[in-house]
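With one protein chain withheld, the remaining protein chains of the complex are depicted in position.
On to chain A.
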Amino acid sequence: MDLGVIDLSRLQFALTALYHFLFVPLTLGLSMMLVIMESVYVMTNRPIWRVITRFWGRIFAINFVLGVATGLTMEFQFGTNWSYFSHYVGDIFGAPLAIEGLMAFFLEATFVGIMFFGWGRLSKLGHLLVTAMVALGTNLSALWILIANGWMQNPVGATFNPETMRMEVTDFGAVLFNPIAQAKFVHTVSAGYVCAAVVVLGISAFWLLTDRYKGVARRSMTVAAAFGLAASLSVVVLGDESGYALTDNQKMKLAAIEAAWHTAPAPAGLTLFGVPDVAARETRYEVQIPWVLGLIATRSLDGTVTGMSELVLKAQERITSGVVAYDAVERLKTDPANVAQRARFEAHKRDLGYALLLKRHVADPRTASLALIASTAWDVVPNVPLMFWSFRIMAAIGVLMIALFGAAFVLTSLRLHTQTRWFLKLAVLAIPLPWIAIELGWMLAEIGRQPWAIEGVLPTFLAASSLTRGVLWTTIIGFTAIYGTLAVIEVRLILATIRKGPFEHDEDAYPVPDAGSAGRGAARPVAADPIPA
């Protein structure tokens, strides 16, 4: 294994996934908000809501296409850059990706074209249903992707088959209803909703501050305040941590986030602040709130939060056991019918992945000394300071979001939101925050899973394709150049769209779909902001 190739493969995946994930959350949330806005239009029949829906639809469109474009890379990157991963777990991992295409992305992509082009060809209710299909497809898409990702964190319902040298599915229901996947879905989708709500809130606040398009702005803000409050509460309360008691790696993630080097007596305290020292394996200047962590993480007073040192000891046992399974697999390669080796394998197969950790240090894990096994066990600890700080910044932003939307909700309820200038300024300043939290959350999930590509099953350093550094640099530079250019163009187009405002040049010339149909009530064309602020 060329570790340079591994690092470059990881760098490329991280760059392309983090970039893809800039666009997806806004798509997730904005599609839902479009459904809300258009529903108000259909129910009230007021043309202003049509203008509102179409304007946020334009922002949605500019953002959506980049999500699609960068999603292409993700769909194929497992094969291009993580070839051994694809072989090793394709039997399970491929299924949710295929179902995502069939059940979700088809729905989203087919109806999104009709959503943009169908205004003149559909009834109002028909168009609303199309928008709802886009939102449904988008959110189902997230569900299937997170079922796939959740399985990487908690590989249930599968077992290693020595005949095919890969993991194979035993219980597809367990893969679908993986509790970690469910927790991730709610958490991630809620985060997307917060992101969209912040964008709508911030742009509306910007217009109110600069005294433009007030009718559109204050209505948009009302939707954003209610939607954002619900979503920001959901993202924190239904946080990802509910799964942290489940597996050794999830426990390790939690211990790393808390920089808990040793198991503390229950209920453990929550570390508010501290400076993790990796070399000394301790945390300096710790400020703890007693009991809180134990309550959150174990939902009980007597459950313990296992510390990293104890988890490393457990990993050491599992490596030792895994070496037996590894030896049995090697013997079964040449003698598949050997019953005794098959039995040895069955007894130790749960730990096979742990033996593979040794391959980073020695070609044949069976030759590893006890000392090597003991030191390799520490490989299961992820990057503690990164985890510690990422979590704290993410969580702080989560709390800030609740405060922001709490304020927004109160002010809109009191109808004070158009003139409270300090709040409007804060709303504009808050626009980048959800993205920071979302990207940090992704890093927590993925870096926290290290050294594993599949928790307990396949180490990351074994999962990559047999590529060379040269081609990897070529594609990293290529993707960076394309993505960078597109990012600049996208931001400029969104800013131009905001500047241009919600009213279209030719809104007069364009016949509203059912103008004149007396039954549904005629919608009038809108030439300028007709609603007094």
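Annotations for the structure displayed:
Keep this in mind: a contact is a pair of C-beta atoms (placed from the backbone, for glycine too) under 8 Å apart; a residue touches a chain by one contact, two chains touch by 3 or more; residues count from 1.
In this text, contacts and distances are computed from a predicted model.
One subunit of the complex is not drawn; among "Cytochrome bd-I ubiquinol oxidase subunit 2 apoprotein", "Branched-chain amino acid ABC transporter permease", "Multisubunit sodium/proton antiporter MrpC subunit" or "Transketolase", its UniProt record names it "Cytochrome bd-I ubiquinol oxidase subunit 2 apoprotein".
Among the residues A:Thr80, A:Thr247 or A:Asn338, only A:Thr80 touches the chain that is left out of the figure.
For the options A:Val169, A:Ala374 or A:Ile431, the residue in contact with the chain missing from this view is A:Val169. Note on the undisplayed chain: of the listed residues A:Val40, A:Val112 or A:Ala430, the one touching it is A:Val112. In the complete complex, the residue from A:Leu15, A:Ile36, A:Ile62 or A:Ala174 that touches the missing chain is A:Ile62.
Where chain A meets the omitted chain, the residues involved are 61-62, 65-66, 68-73, 75-76, 78-81, 83-84, 86-87, 90-95, 97-103, 105-107, 109-114, 116-122, 161, 163-166, 168-170, 172, 333, 465-467, 471, 474-475, 478-479, 482, 486, 489, 493, 496-497, 504-507, 509-510.
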